[in-house]
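Here's the structure, in structure tokens; my notes come after.
The complex appears here minus one protein chain, its other protein chains still in place.
As written, the chain order gives the labels A and B, with residue 1 at the start of each chain.
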Amino acid sequence: MSDVTMNVWRGDGDGGDFAEYTLPSQEGEVVLDVIHRIQATQAGDLACRWNCKAGKCGSCSAEVNGKPRLMCMTRMDQLPEGPVTVAPMKAFPIIRDLVTDVSFNFEMAKQVPAFAPPPRPEGGYRMQQIDIERGQEFRKCIECFMCQDVCHVIRDHEENKAHYAGPRFFIRYAELEMHPLDTNDRRELVRQKAGLGMCNITKCCTEVCPEHIKITDNAIIPMKERVVDASYDPVAWLGRKILRRQKASPGEAAAHGA
Amino acid sequence: MAEYESHDYDVIIIGAGGAGLRAAIEAKARGLRTALICKSLLGKAHTVMAEGGVAAAMGNVYPEDSWQIHFRDTMRGGKMLNNWRMAQLHAQEAPDRVQELEAWGALFDRTPDGRILQRDFGGHRFARLAHVGDRTGLEMIRTLQQRVVSMDVDVFMECKILGLVADAEGVVSGAVGYWRPTGEMVVFSAKAVVLATGGAGKSWKYTSNSWECTGDGHAMALWAGADLIDMECVQFHPTGMVWPLSVRGLLVTEGVRGDGGVLRNSEGTRFMFNYVAEMFRAETADSEEEADRWYEDHSAGRRTPELLPRDEVARAINTEVKAGRGSPHGGVFLDIATRRSPEYIRRRLPSMYHQFMELAGVDITAEPMEVGPTCHYIMGGVRVEADTGAATVPGLFVAGEVAGGMHGANRLGGNSLSDLLVFGRRAGMGASDYAAGRSGAPKPDEGEIQHSITEALAPFERTDGENPYELHQELQEMMQTLVGIIRTGDELERALGELDVLRDRAAKVTVGGGRAYNPGWNLATDLPAMLTLSRCVTLGARDRKESRGGHTREDFPTADPEFGKVNLVQRQPSGGGVNGDIKIAPEPIPEMPPELAELFEESH
Partner (left out) sequence: MSVEAPTVTPVQLGGPRGGPAVRTLRTDNWWVQPTISVIVLTAFVVYSTWAVFVNKDYYVGAAAHRDLISPFYSPCITGSCVAGAHGTFFVLTWWHITPAVLILGGPLGFRLTCYYYRRAYYRGFWQSPPACGVGDAHTKYTGETRFPLILQNVHRYFFLLGLVFNTILTIDAVMAFRLPGDGTFGVSIGTLVLVTNAALLWMYSLSCHAARHLCGGNVRSFSTHPIRYRIWRFLTPLNARHMQLAWISLVFVALTDLYVRLVSAGVFSDPKIF
């Protein structure tokens, strides 16, 4: 059996450094297995967050060799030869070692205006599969926050956090805006408070998504286009003036028509 | 005296999985000051792992379905050990609870006429599981989580609760714990406490459960004086991954079989036809042709034996492997590749496809999976009053996996998600009513608080003690070997001896480092609950001298009608925490009223 060498970040908000651990490699292991073995044998207090170890809960996000990855879904045998670097997510303040304070995301979640359906009819709502598939893609999100981490808008510019919701919440807004029953119009909110215009669609969020959600193509860009409808398109603006349908979203029209 | 941070609420809910979230919604909606406390981040609870669906007799696919049939399936699946009232409430209320989720934003898969689509699952007579591909649990937890956030419930994340605290009269009045990020102590005082801490699979080596499932709630309730029932009933899910070793135990959804997957041994035989118990023979296909016809149209044949209740399938797999007809890594083959098209498999089972592709390098659209039993669910739990979720100590309410009775000796797939919704809501209601009727501020006993804190911090004081990780591994090995899927009296006695030793060693656990986010220490504080839980399961298994549902005794291989009439009740009357003395005694199960009993007369 050969050995693996892991360079794992140890430290807290006051600073830290990489610590090197060497241990025998085992067949079929993922990065999280190796971290667990380090905990059990060499560093009992090595902090890392994890829950399901099956790629379903999105807890064990970290940066493996500089790229945001779920440690539980990153197989050791698929990483290049040589030492493996494991660092905490860069965009968030470190609590300790590989654990970061992700409360930014929970704050942003609070700002999303809730789903607002019409009253439930007798026998339940009726929706067609084709109408919910777009939303279902976004609801695959496991909230690993790696898209938030990799997004340079906040990763490299801390000051933007106050007015930027980030890719995870752009898919949430998109999901609601594309929901066949929703009656809210969040486009102006997305443009202003959620900072959709800050995104320059460099697509790193899509690259790192472990659920393979096409965040940019299916959520952010459609939302940008919807914001154009609401705020930047002179023809659409004129059309609304003429039809006197102030800010009526297509969804509302559909909801009223149905 | 140790310092701590204090919070005061009307209702606190410990655990933010499906049941806890649903309870919080209910309490908050009733205008109570509500706090939700969870051991990890919000939305990461083990509920996200549920794949197949949520069982509710909505009749969207088979209009013949009704709550009575769901009730009957549940009771039969639980080998009649269930609390009939819980099973009845569950079957009656599940459809409403599912519909409610939709009003909160859930997007279930649809039927062609736009209603919620339902799929087949083991033990359910009709296609009954509302689902979203194979990630129904995620959909449910996210929906409830978003609802909780929009209602502005106070959520306290990464807070490990060490124990419940009663007031001088013995009424549960709060809980003591610590913040995992800082290691600082915190006390919540509350007029009512809802326990929704989920499962306990982390005491076994091969388990589908996440690290959180350490049986905290079972242990805390017992320590606080509540009754536990039928703790020996532990479900081993028949299909967990067996290879690679690092993911052994990881769940393979029953949806694979619901959607046409079949189990084969190394000789290529669909062996489940040889394991149909008498109880299910009348409604189970006896040939492959008939079973395959049933997949297309349930009126054209009887159901396939692959979809027998989980305990039956798990035992069958166990037997095949023991007889030397297993797969290379010690499981059996679950084959959907030869039976369904790759597109169908990828559409219906996307997470399974990715799970096998990424973790095992197996393409399930082309090759069979290797699967074997994995510890999945504990049917036993805190004894509750069906309508309110009230435990046998005042002030305590319990919902979800930590509650006992609902599932009897074996749980049907899909019934857990509906259980969370139905009884999460009911416990939220029960706790709200109780809190509203309780006068004066709750006064958790200071002595108990200080005792818990001292115990929790003790590992830092010791040097040269036990390593918590090693202790945990040894516990898991022991429980896997001695209190696993097939049990014998001798082994159970040996297990109790081992548990004594482990308990003594756990009292000597030492940890290094500081209190801030120290997983070694966190594990050390989880150990007492795991030890208590393991002891309860072992005691129950020793005393239930029969085989029933999730409890199989090699030395008593059949069900004993006398044992079918009793719950094994465990309690710790003189306190003492993990070192306390546990009393176990059979008590009669509540008797079903005649109108429900009629449903079981062979006429269906």
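In the analysis below, contacts are C-beta pairs under 8 Å (C-beta built on N, C-alpha and C of every residue); 3 or more make two chains touch, one makes a residue touch a chain.
Nothing here was measured: the structure is a model prediction, and the numbers come from that model.
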Displayed partners of the chain not shown (whole complex): A
Residue of A:W9, A:Y125 or A:F138 in touch with the missing chain, whole complex considered: A:W9
Residues in chain A touching the chain absent from view: 9, 11-16, 18, 63, 65-68, 80, 85, 87-88, 90-94, 101, 103-104, 107-108, 110-111, 113, 116, 128, 130-131, 150, 152-153, 155-158, 160-162, 177-180, 182-189, 192-193, 195, 197-204, 207-208, 214, 216-217, 221-222, 224-229, 232-233, 247, 249-251, 254-255, 257-258
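The working rule: only the chains that are shown with their structure count from here on.
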Rounded Å distance, chain A centre to chain B centre (Cα mean): 29
Complex contact set, residues of chain B against chain A: 40-46, 48-49, 58, 99, 102-105, 107, 109-110, 112-116, 132-133, 135, 138-139, 142, 146-147, 149-150, 152, 155, 157, 181, 210-212, 243-247, 250-251, 351, 354-355, 358-360, 467-470, 473, 511-514, 516-521
Interfacial residue positions of chain A with respect to chain B in the complex: 12, 26-30, 33, 39-41, 44-59, 73, 75, 95-97, 99, 101-102, 106, 109-110, 112, 114-115, 117, 120, 123-129, 132, 135-136, 139-143, 176, 179
